[in-house]
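Since the structure comes first, as structure tokens, the remarks are kept for the end.
Heads up, this is only part of the complex; the chains shown haven't been moved.
Note that the chains are named A, B and C in the order they appear, and that numbering of residues resets to 1 at the start of each chain.
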Amino acid sequence: MSKSQSHINDTQITDEIVAEHGLTPDEYQMVCDHMGRTPNYTELGVFSVMWSEHCSYKSSRKWLKKLPVDGPQVIQGPGENAGVIDIGDGDAAVFKMESHNHPSFIEPYQGAATGVGGIMRDVFTMGARPVANLNALRFGQPDHPKTRHLVAGVVSGIGGYGNCIGVPTVGGEINFDKSYNGNILVNAMCVGVARTDKIFYAAATGIGSPVVYVGSKTGRDGIHGATMASAEFDDASDEKRPTVQVGDPFTEKLLLEACQELMASDAIIGIQDMGAAGLTSSSVEMADKGGVGIWLDLDKVPCRETHMTGYEMLLSESQERMLMVLKPGREAEAEAIFTRWGLDFAVIGELTDTGRMVVSHEGQTIADMPLGPLADGAPEYERPYVPTATAPAFDAALLTKAPDMGAALKTLMASSEIASRRWVYEQYDSMVMGDTLAGPGGDAAMVRVHGTDKALAISTDVTPRYCFADPVEGGKQAVAEAYRNISATGATPLAITNCLNFGNPERPEIMGQFVGCLEGMGDAGRALNFPVVSGNVSLYNETNGTGIMPTPAIGGVGLLKQLDKAVGNRLTGNGQVIYLLGETHGHLGASLYQRDVLANDTVFAPPPVDLEKEAAHGAFVRAAIDDGLLAAAHDISDGGLAVAIAEMSIGPGIGANITADGDAAFWFGEDQARYILVVETDDAVALEARAGDLPLTRIGTSGGTDLQFADKVTISVAELHDLNEGWFPALMQG
Amino acid sequence: MKATIHITLKNGVLDPQGKAIENALGQLGFGGVNEVRQGKLIEVDLDESDPAKAEAALAEMCEKLLANTVIENYQIHLNDA
Amino acid sequence: MQAAVIVFPGSNCDRDVAVCLEAAMGQAPLMAWHGDAALPKCDLIVLPGGFSYGDYLRCGSMAANSPIMREVVAQAQKGAAVLGICNGFQVLTECGLLPGVLMQNTGLNFVCRNTRLTVTNNKTAFTAQYAAGEEITVPVAHNEGNYFADDDTLKQLQDEDRIAFTYAPSDNPNGACLDIAGISDKAGRIVGMMPHPERRAEAALGGEDGKRMFTGIVEALS
């Protein structure tokens, strides 16, 4: 039985084996230099995962450092399992977003499910109880043969995991575009709540402290790159092992409860989930952050399968596992808790003063490596990039072929981007935990902080077609839209997480998109006091040389101090006065109107983002809501003014008479920094008075069962409702 | 012709259902249960009466729809009428 | 009065229902752990929603076999009021306290949304604060809520006036026989229902239609 182990480390490291591990010859040389000798097979595997793009951020680190990460509200910025912000009264919000793109393309149900499980562990590792899940999904064209299968699988996987563990899925977004045909994006976000004095970090300290493994057993799940090699050493099976991880939400629920129970004591020094690169990255990160060394005895690792090599145990990505460092002597009390919850518990090593990671298995030392180089020794690449060329302004001549306004509105309401997502979100339990004030379907979701009168407002946003046409403006716009969505509920935007999905960074034009988006995102974060506290980068999203559109998804979190002040984004009665806040220039470049009504895919410049106006208009909306002046508020985004009005109408089934008038650019232009504000007649004067110099225009009144536009176009709200609700079910019925 | 298809998880793929059943049997006092794995049983009633053709059609159904071959294996059993 | 919420591994609406019970009773209910073989004598026992034991195998089947359910059955037989919500309803059918079975939704998907219900029987221990035939709105959130029983059982449920709630016929989210959303035992002291009254017991959460389930039983037992 021990033959497999010695066998594996006897393997001669050849150029092919190095290449199979994804290391370049130069990187391999650096590994040898750090080691002072040739690494053995196990050590090579450990270096390869720690130095992978996913774990080391070697292509992106330089640019991530430029993001704004500070603010009085920030308790913990990037660098931990999740970001932490102060939400007053000793409470903190803990959140992060993460991608699970590739696994979801291979096996949509399990890929998406384990993505949700992984991001929740990042949040509860920090001592928070997860209170809300969101997801940002991008699929290929609706009529692409794979799309329907992928949508169905991903959606039921997200629901299957989140529903079972009992955390509400309260929001998200979905886009369809051909650039995702061979490369869907599944980004999951989780928000948790903790006490500010009970935040747990990864750093491991205290020489001799026990290193403890808890959760599920380790199997050969998700061992990447080197699967062929490992299969070779596996005498127990003849079939090629799948690398897909299977999620077990029930075990995760137990793990969550057991961790919370132990966290109520003071037994934990450091804790870290085993995510990508499993035991390896969790132990390296914990020991490195604490500035200590670590010794692991793999004979103690609970295994699900027989004959596992040390290499496999170190690299396995089995789900629902955690690594902790406990205060010495507290093992028994911790073990009692995990046992009671039916989970494995094993002391698998201890902290040392060597600054090295030493791994024993079957009586032999199978790896002995310096921690520093493993953790941050990966090369930082300054990949060459070419900035994206400036796109020309929208060609107004295209409008000569424009259909009439009513037909265009109907097309947009039933388009893949605007159509109701009910088919999706009714498969998610959005109400469990009893604090969901506004679930899916609004501008931002709102979740009460349990037992208080305050609420978190949460939104995920990005408009990939803007990022493609102009990465800088697109990056800004993603942040600005999250800011607007949160402001429209009345909440104050506090901080963001991001999930940066791009193509191959070794191509200068892709790197140019990345650099541009980060520049825009950074500018917006600074201008809006909306810093980045956590995030994730997913590169190499391409198939056969076709990259995805740049998709830097933003997850924004805001705070509403008094939840009863919140407003929704629907009309709430007849005779209400409807205002437009913000300037309308009629920017149709990169708009949905261009794509879906004109069916034109020329690259034109997207609407520019004026961050000062975003800040000023957002502040005005929030103050008006705080003073109880507004009956409803809705930010204007995809599809422009007319679509925003229609969206406010169809939910409650209340029509409106819009007296403002203009051309297609007026109705469907996607100018930024705009909101629709709705007030009761009695409040109209007060709202106008306080607007001062801000561009606030009265555009109509609510009432009836039709939408009337400037006495020229009349459409029944019911018809728009049916168009909007019908698209998704029709797609899924095929 | 009727056929029964057994769909089982591949070796090494985590089977939370099976594990849970195993534990529950233990709690109910059933001793000596070493392992439980849960799979699917699909019974199909086909017009086709030629066994070879039926088997070929069923294999194609498994590949295309019935089994998730990323993580599952399938076995076709023809029930001789 | 003494009330207990049974917590199975995988229960996830235990806190939600405890919040409602506390609001109705003025005191927190006992949270009873599944592995405990003993349960103090209770007037009211609630089996909450969730995914007990992961709902692996069949929903509620393993919970029905857990040690504490022997106690629950014993106390129910002695007259304790029992409410099973969603997964709790599934547990009640699996352990035989209520007839029938909850099968997979005919739409084959999990469904979470508000549903319109009719209070078909307001004479159970839980529904006295509703008017007979009153229409209320309460959300569902389940994948297996499709109530099924053989024709004799269904007839018996009707004859004995044991259908507590039905979905409005145009609003049946799961294909349940006779639009059944909830049933009771013969005495009306054991009620199982798929909709979640605890999720609509507060204006901030969209409405208070579910609240009277809790104030009603507290009134009945005090």
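FYI, a contact is a pair of C-beta atoms (placed from the backbone, for glycine too) under 8 Å apart; a residue touches a chain by one contact, two chains touch by 3 or more.
The model shown is predicted, which means the values in this text are computed figures rather than measured ones.
*Asks:* If each chain type is represented by one copy, what are the copy counts across the full complex here?
*Replies:* A x1, B x2, C x1
By our rule, only the chains that are shown with their structure count from here on.
*Asks:* So, what's the distance in Å between the C-alpha centres of subunit C and subunit A?
*Replies:* 36
*Asks:* Give me the residues of subunit C that touch two or more other chains.
*Replies:* Residue numbers touching two or more other chains: 53-54, 56.
*Asks:* Enumerate the residues of subunit A that touch no fewer than two other chains.
*Replies:* In subunit A, 248, 250-251, 342 touch at least two other chains.
*Asks:* For the complex, give me every residue of subunit A touching subunit B.
*Replies:* Against subunit B, the touching part of subunit A is residues 106-107, 110, 216, 219-221, 237, 239, 241-242, 244-246, 248, 250-251, 304-305, 318-319, 342.
*Asks:* Please give the residue numbers of subunit B that touch subunit A in the complex, ascending.
*Replies:* 10-16, 20, 23, 68, 70-71, 73
*Asks:* Write out the stretch or stretches of subunit B touching subunit C in their complex.
*Replies:* 16-17, 20-21, 24, 27-28, 38
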